[in-house]
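The complex appears here minus one protein chain, its other protein chains still in place.
Chain lettering (A and B) follows the sequence in which the chains are written, and residue indices restart at 1 in each chain.
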Amino acid sequence: MTVIDQTAGAPAPGTTTAPLLEVRDLHVEFHTRDGVAKAVNGVNYSVNAGETLAVLGESGSGKSVTAQAIMGILDMPPGRIPRGEILFQGRDMLKMSAEERRKLRGRKIAMIFQDALSSLNPVLSVGYQLGEMFRAHQGLSRKAAKAKAIELMDRVRIPAAKERVNDYPHQFSGGMRQRIMIAMALALEPDLIIADEPTTALDVTVQAQVMDLLAELQQEFTMGLILITHDLGVVADVADKIAVMYAGRIVEDAPVHEIYKRPAHPYTKGLLQSIPRLDQKGQELYAIKGLPPNLLRIPSGCAFNPRCPMAQDICRTEVPVLHTVGDRRGSACHFWKETLGE
Amino acid sequence: MSDMYDTQSLVNAAGGAPGGLPVQEPHGPGEPAKPSPDGAREKPRSLWNDAWHDLSRKPMFYVSGLLILFLIVISIWPGLIASASPLACDLAKSQDGPTSGHPFGFDQQGCDVYTRVVHGARASVSVGLFATAGVTVLGSVLGGLAGYFGGWWDAILSRISDIFFGIPILLGGVVFLSVVKGGNVTTVSIFMILLGWPQIARIARGAVITAKQQDYVQAARALGAGNARMLLRHIAPNALAPIIVVATIALGTYISLEATLSFLGVGLKPPAVSWGIDISQASSQIRNAPHMLLWPAGALSVTVLAFIMLGDAVRDALDPKLR
Partner (left out) sequence: MGRYVIRRLLQMVPVFIGTTFLIFVMVYALGDPVAAMFGDRAPDPATAAQIRHDLYLDHSLPAQYVHYMGQIFTGDFGKAATGQPVTELMGSAFPVTIRLTLVAFAFEAVIGIGLGLLAGLRRGRFADSGVLAFTLLVVSIPTFVTAYLLQYFVGVKWGLASPAVADGAPFGDLILPGVVLAGVSLAYVARLTRTSVAENSRADYLRTAVAKGLPKRRVVTVHLLRNSLIPVVTFLGTDLGALMGGAVVTERIFNIHGVGWQLYQGILRQNPPTVVGFVTILVIVFLAANLLVDLLYAVLDPRIRYV
């Protein structure tokens, strides 16, 4: 216990100032036979304990790749991290040994994947796969691990957990499978959970249930949560702040309600306008024109310029920096003032 | 192979990036769609273009392709590199080693081993090609129809191919050919077609069933496309790739099977010139004159290797998921 600690009354050293997780200037590229695909190009974001960060973007925007880099589950090669830092509780994970990082995975940082059916091993019972967390990390016996697995299944409200613990993933419904994924991530009560499109594969009604469960458990354990999604509807209810990604960069970040009221980047604005609304019934739905950029040949200047309704000459030549546009808000647009002020 | 025509997935699979990176041709509306001088490059690459692109960068493809070309040429015109008759033998030279003009030496009957090795290519290559062509046509038609129409026709065909799979091909060959007697290129090929077609039929059936379930095929059906049009325009191109792969590899194994049957004395028979026969005759003298066995055995192995290598290269090119 340090002096600072006592005066601040914080549970662990450094937590008063340093966030739980901080990503600094992260770059990730993939070497393919057609060239180098730049998937992540200088991402910065941070999450505090108990806070939810939503990372928003189209597929290919680099949101999942960033998450995989944080988890340390990128395929390297073809992946490579040429630059950047990922600070977890103040320590750069990219400088840790493989064994140190492995011990953090599951225990301190856990991940929930999109498709629970393919993400669970089809030939092992869910009880075995849940219990494995305790056996591998805590050295529990097979029997004790199974008891823990049943406990976990109860906690995520899977009915008749005791009878179903020996069932296989394909015997559960989609919603139940996603609950099992959540249970697996929660098993060792980690400090940070990364959920990569956790509800995309589910029915709309089940989506809400799973999202509520996740949010509730996050509050219970005061975990940090990174929620990766392309669904703006999911975000509004659960997130504290939002980072919008495009072509491997963050183009806008802001507290959640600000962004819905007054977006500061044309891309975010386009995303918001493309949500169907009841009061616009009968009108044509807005769509951002064009396609996401080819990561092998990202457009020069602002990557969004070929699709942007506001693009000027400067957008084709100069990469915009993340301007501070308000309290804890940033926008990487040369014309953020015009976007905001409209 | 459901999405083989989808260039996007091909590129992604090749890149191996988790989560799938969108690697697309840039067609942003922001840039003017100017006509490219190289029109072919602007088109999205189809499966076949992509496969060719992949093959053209593989040394294995060129090595095996050239070897096969060479084999085909000398099976048609063996006189190009060996003008003597393979049946002109001089018993006085029995088992002699190599001399000038006879680089591989002489066999038991005093025939020139080099000439016989060159002339032996014809039997192997023709049996291989005939058998493969027959098996492919019969197998894809029967299997394709079974997969497309399903029902009782499919059920019967599946049972029949089960029956053929129950007979080990070598055993069946020995029985069939010893009963038919008169082993020659035609009978050996016919036997292979009779016993080999279920292999292709299974592949074709599976491929057609997969293709049939594709959304765009369903759409074509909903638009009222007739059976013939459906099969030829929409399903056949999709089912072709796996059939080509299996057929190329099968070609190599048929050549090997012909030699084995000839070796066992039920395939081609003297005075036919076949590597299998020569190896069989040389086998009793392997301790005294190994050259009699090694040359035809080497030629046979290289031939089989060439076809299997080609099949391997084609498979890698057509099925990027296996990389």
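As a convention for this text, contacts are C-beta pairs under 8 Å (C-beta built on N, C-alpha and C of every residue); 3 or more make two chains touch, one makes a residue touch a chain.
No experiment lies behind these values; they were computed from the predicted model shown.
**Student:** I'm checking contacts with the chain that's been left out. Which of A:47, A:104 or A:145 qualifies?
**Tutor:** The one listed residue touching the chain not shown is A:104.
**Student:** From the listed residues B:66, B:81, B:137 or B:170, report the one that touches the chain absent from this view.
**Tutor:** Hidden-chain contact among the options goes to B:170.
**Student:** Just name the one of A:18, A:36 or A:73 that touches the chain not displayed here.
**Tutor:** A:73
**Student:** Please give every residue of subunit B in contact with the chain that is not shown.
**Tutor:** 16, 18, 159-160, 162-164, 166-168, 170-172, 174-176, 178-180, 252, 256, 259-260, 263-266, 279, 283, 286-287, 290, 293, 297, 300-302, 304-305, 308-309, 312, 321-322
**Student:** On subunit A, what residues meet the omitted chain?
**Tutor:** 71, 73, 102-107, 110-111, 113, 115, 118-125, 132-133, 136-137, 168, 170, 184
We take it that only the chains that are shown with their structure count from here on.
**Student:** In whole angstrom, what separates the CA-based centres of subunit A and subunit B?
**Tutor:** Centres of subunit A and subunit B (C-alpha means) sit 49 Å apart.
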